[in-house]
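I am attaching a structure below and will ask some questions about it afterwards.
Shown here: the complex without one of its protein chains, the others still in place.
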Amino acid sequence: MRALLIGRFQPLHRGHLEVIRKIRADRPSAPVLIGVGSAEQSYTWENPFTAGERLEMIGRALAEAMVEGTLLVPIEDINRHALWVGYLEALLPTFDRVYTNNPLTRLLFEREGYLVESPPLFDRDRFEGARIREQLAEGSGWKDAVPPSVAAYLEEIGAPARLHVLKQAGSRFGRGLS
Amino acid sequence: MRALLIGRFQPLHRGHLEVIRKIRADRPSAPVLIGVGSAEQSYTWENPFTAGERLEMIGRALAEAMVEGTLLVPIEDINRHALWVGYLEALLPTFDRVYTNNPLTRLLFEREGYLVESPPLFDRDRFEGARIREQLAEGSGWKDAVPPSVAAYLEEIGAPARLHVLKQAGSRFGRGLS
Amino acid sequence: MRALLIGRFQPLHRGHLEVIRKIRADRPSAPVLIGVGSAEQSYTWENPFTAGERLEMIGRALAEAMVEGTLLVPIEDINRHALWVGYLEALLPTFDRVYTNNPLTRLLFEREGYLVESPPLFDRDRFEGARIREQLAEGSGWKDAVPPSVAAYLEEIGAPARLHVLKQAGSRFGRGLS
Amino acid sequence: MRALLIGRFQPLHRGHLEVIRKIRADRPSAPVLIGVGSAEQSYTWENPFTAGERLEMIGRALAEAMVEGTLLVPIEDINRHALWVGYLEALLPTFDRVYTNNPLTRLLFEREGYLVESPPLFDRDRFEGARIREQLAEGSGWKDAVPPSVAAYLEEIGAPARLHVLKQAGSRFGRGLS
Amino acid sequence: MRALLIGRFQPLHRGHLEVIRKIRADRPSAPVLIGVGSAEQSYTWENPFTAGERLEMIGRALAEAMVEGTLLVPIEDINRHALWVGYLEALLPTFDRVYTNNPLTRLLFEREGYLVESPPLFDRDRFEGARIREQLAEGSGWKDAVPPSVAAYLEEIGAPARLHVLKQAGSRFGRGLS
Partner (left out) sequence: MRALLIGRFQPLHRGHLEVIRKIRADRPSAPVLIGVGSAEQSYTWENPFTAGERLEMIGRALAEAMVEGTLLVPIEDINRHALWVGYLEALLPTFDRVYTNNPLTRLLFEREGYLVESPPLFDRDRFEGARIREQLAEGSGWKDAVPPSVAAYLEEIGAPARLHVLKQAGSRFGRGLS
């Protein structure tokens, strides 16, 4: 049956791609569901890219890496944690295994009887979303951390300038004059 | 570039499949985005199946029909129509053409500069969601209206019994004693 | 273990009281959870009384009838039916049996493994919420359909005048001039 | 002190303008608060125009008629009627008198101690929102029902074509294929 | 008339129980409304237990301590503070006195004319929610801070393991891979 992997992909980086490859290799006959979390968020420091932009970059990276057999689904946050697994069960096609390194995600899925595995993290010092967002805001160092097609796409949508602004704007957005 | 087709797929029927095939044939080089509308709804007469069940049945039917090059995305309703196109632009990867027979959908997309086309409807007397839901509730006639893999899946999840109950329950659900 | 009974109690009537009595008699050792549904609604034709007013009238009627061992909980509607049972499990103390005459409520709870029973309805021609709301709007006939303490409370809060207005106002409320 | 008048202004018509003039004449020293209701709605048959379009047409009509001393505020619907007056008190500058012909609006404001008056309706057969929307959809008869500046604005934004589409689209919008 | 006491009860501890006892003793003829706040929250560090679990533990503790005459109501947060008292008035049966040590709760209720009293806090160094949650996460020291029936219930639902996980997971939940 299908495996589920959830990430925010802000942005998709080489570490993400390695995890997806690994899961595909472990279970070649079953497609992988990739949930794109916090889908309703964008233009914030933690979530700079829209769900659409993230679907675009994941799709390009998977095509480039010739990884097949994935199904991408944007997932909005719900803030009622006790309902989260039920919410995913209603939103997604069936799955029987969950890959996560988050201990609470593990707890919530195990409570409902799912098998939970921890995917290996690849070169975590380099491939970590928060670090790459910092590098984008500073304008250097980020290109090696993402697949070439994602690097090109991030240039195309002006990601370095966007992150630079988001870092400055901080939490003051939407307030106008103060 | 990509085309976008939006439907609720309650359930997916042969008419839907023909439209998807036609769009794929017209634009073989571009993948088709299939938006699964009213994704937050389920267990109502108008929307009996969850988004996950609908992704499941669409996926099975496309595999059976060997249609490739589609990307399925659940879309929740927003009730601010003036924001609807902007909402889809943020949720979906880029697209430049929209297939719809709904005049308001056409109006809203044309207002934002999109090309809108009307897909041909196939044998509308037989292949229409509301009619198939009636047939499911009555227990006969629905199997020929959906692809074989969807017929099997609808049996598997007890769809006829569910529709029978939903027809009885009407709008009184959630009220308990009255 | 506990039984759960859900109603809107718009208003509480003699039929409701008989059902509660019956459930208490069947299972004397276990308290009964009474869910007060559509709790966020008020001042509409279908839901004229606030959750607070309904808790007040149920409390007075149970005291008057010397029914003990109940726990009242207001329940807001959620419009994602697939999550409804999970929502109640998170909101309520544990229960193992559900009393309902609504076929969809039955379906949703049975899907999750609950025992569901149909409570007998008492003199349904007289004791039915919609009928009593009509009688309140017309100003006569309603007093015999509710327990004495509820009749007194409904007078106290001006229920007949409120229902009279709600019947006139129909769905036009909130629109001001048109 | 200030008077409050609430309407949806879909669209603003001559009857609305007369009511505003009358209230200004009755209380020349106090400005009038004009609440533009259902502000979040647009592109529906009942609410075809956005809040912004309605503010625009009201502003133009008041300038044309040289009515001064008004303050326009968009008001979103909240569906908890028991909180509605409290919601308006938090949203609006202070007011002490309410003009409405809706009996529920009257009930809710009187419950909180406000003076409520019923404004006279002017030539209700001709000046009524639903009727003018029908005329817009049919393409004739509507121009005499609205002030000249509003007629020009409605032409400018293509209102007749929009209403024609909204009448066809009915409640099927957002569903795409069915 | 009734008194209202609001708490989050994450978890119910001996200090809470003493306050409830004290209010019952001061006003023996009137029942006490106990509002269980942030009812929609669970599985977070600040709000680890669902509303249902909190109703369960409060119910057990009151039965054990033979405290009668209480009415428990879950209360969801609303983030429009100006509407908060109106929201409670619509949700709860009538009350005329509020017990709170929070200065803003006092301000909001006094603005609406309620009598507000500050309940004495019992041995605040030991009986404080945040401290007990830390002890649960560490696995020791918490048992003496809660009534015996609550200690048993917290063991039963695996509270120490849950708090241990919530402490680790921090605010990263729901984000999956990063």
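Per-chain residue numbering starts at 1, and chain names A, B, C, D and E are given in the order in which the chains are listed.
Definition applied: a contact is a pair of C-beta atoms (placed from the backbone, for glycine too) under 8 Å apart; a residue touches a chain by one contact, two chains touch by 3 or more.
A quick note: this is a predicted structure, and the numbers were derived from the prediction, not measured.
Shown chains touched by the hidden chain across the complete assembly: A, B, D, E.
Note that of E:V32, E:L108 or E:V150, the residue touching the chain absent from this view is E:L108. Of the candidate positions E:L5, E:A61, E:A145 or E:V165, contact with the unshown chain belongs to E:L5. Only one of B:A90, B:L121 or B:I157 touches the chain withheld from this view, namely B:A90.
Taking the complete complex into account, E:A130 is the one of E:M1, E:A63, E:L115 or E:A130 that touches the chain left out.
Remark: the residues of chain B touching the chain excluded from display are 80, 82-83, 86-87, 89-90. Residues of chain E that touch the chain left out of the display are 5-10, 15-16, 19, 35, 37-38, 77, 79-82, 84, 100-108, 119, 128-130.
Although one chain is not drawn, its touching partners on chain A can still be listed: residues 40-44, 50, 161-162, 165-166, 168-169, 172-178.
Keep in mind that, in the parts below, only the chains that are shown with their structure count from here on.
Chain B has its Cα centroid 27 Å from the Cα centroid of chain A.
For the pair chain D and chain E, the distance between C-alpha centroids works out to 45 Å.
Taking the mean of the C-alpha atoms as each chain's centre, chain C and chain D sit 36 Å apart. Along chain E, residues 42, 50, 89-90 each make contact with two or more other chains. Taken pairwise by the contact criterion, the protein chains fit none of the simple patterns, being neither a path, a ring, a star nor fully connected.
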